[in-house]
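As you look at this complex, bear in mind that one protein chain is not there, while each of the others sits in place.
Take a look at chain A:
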Amino acid sequence: MSALRLDIAEKRYPAQAGAPAREIFHEFRLDVDDGAFVVLLGASGLGKTTLLNIVAGLDRDFRGAVRFDEDGKAPRIAYAFQNPRLLPWRTVLENVALVLPAGEEGRRRALDMLGEVGLAELADAYPERLSLGQQRRVALARAFIIEPDLLLMDEPFVSLDEAGAARLRALLRRLLERCPATVLFVTHDSAEAVELASRIVVLEGAPARLARDLPVALTAEEREGEAGHELRRALGGK
């Protein structure tokens, strides 16, 4: 696992055809404890994906610093994107084994992991033949198989029906019990936030700032009960 200290002095996108230059973050700080499950809530277009990309090292075009408390060595980072981003020309098994060193050992571990997310039978199928929910499971398997220190998730369960999303949330909790990681989880859905988070951060405005920062110390039953209901209402959800 890995703590995270994010300090973005400035992140802006240059002006593009039609749109003016936009400052997405200004003097933005976020400290995440080792092992925390931080849910980021915020309106569309605020900069949530931008933030995850900066943490992942995909976007280096900003002023500031990302630090991990990992006694010097870089943490293993896994990223579940807004779309599953599987390779359509590789089988489910190959997609998962891809992120491990090549070889029989990797295939065996990938197969075990597919069993864990309930997709062992589809190991040899190609991703485009899978439902979206199944593709998202493969993306989860790929994320967890590297045993990440830090797991970034960008609305990973969006556009599923409620029952499907609930099953995937349960799967995520199970995988995290087996393989603990610090999680940064972006969503629009306050119910999802209340179910999963150990801390909820609400972003607002342009440039984005921390509007609210709520620790959530509730048991699973409490989240489903009155306390969870209240928290959802406080976040402006149903």
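The rule is simple: a contact is a pair of C-beta atoms (placed from the backbone, for glycine too) under 8 Å apart; a residue touches a chain by one contact, two chains touch by 3 or more; residues count from 1.
Keep in mind that, in the parts below, contacts and distances are computed from a predicted model.
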Identify the UniProt protein name of the omitted chain, choosing among "Short-chain dehydrogenase", "Sarcosine oxidase subunit gamma", "ABC transporter permease" or "FAD-binding oxidoreductase". "ABC transporter permease"
Residue of A:9, A:43, A:87 or A:170 touching the missing chain in the full complex: A:87
For a quick check of understanding: of A:78, A:93 or A:186, which residue touches the chain that isn't displayed? A:78
Among A:9, A:43, A:58 or A:211, which one touches the chain that has been omitted from the display? A:58
In the whole complex, what residues of chain A lie against the chain that is missing from view? 53, 56-58, 77-79, 81, 83, 85, 87-91, 98-99, 102, 126, 128-129, 142, 146
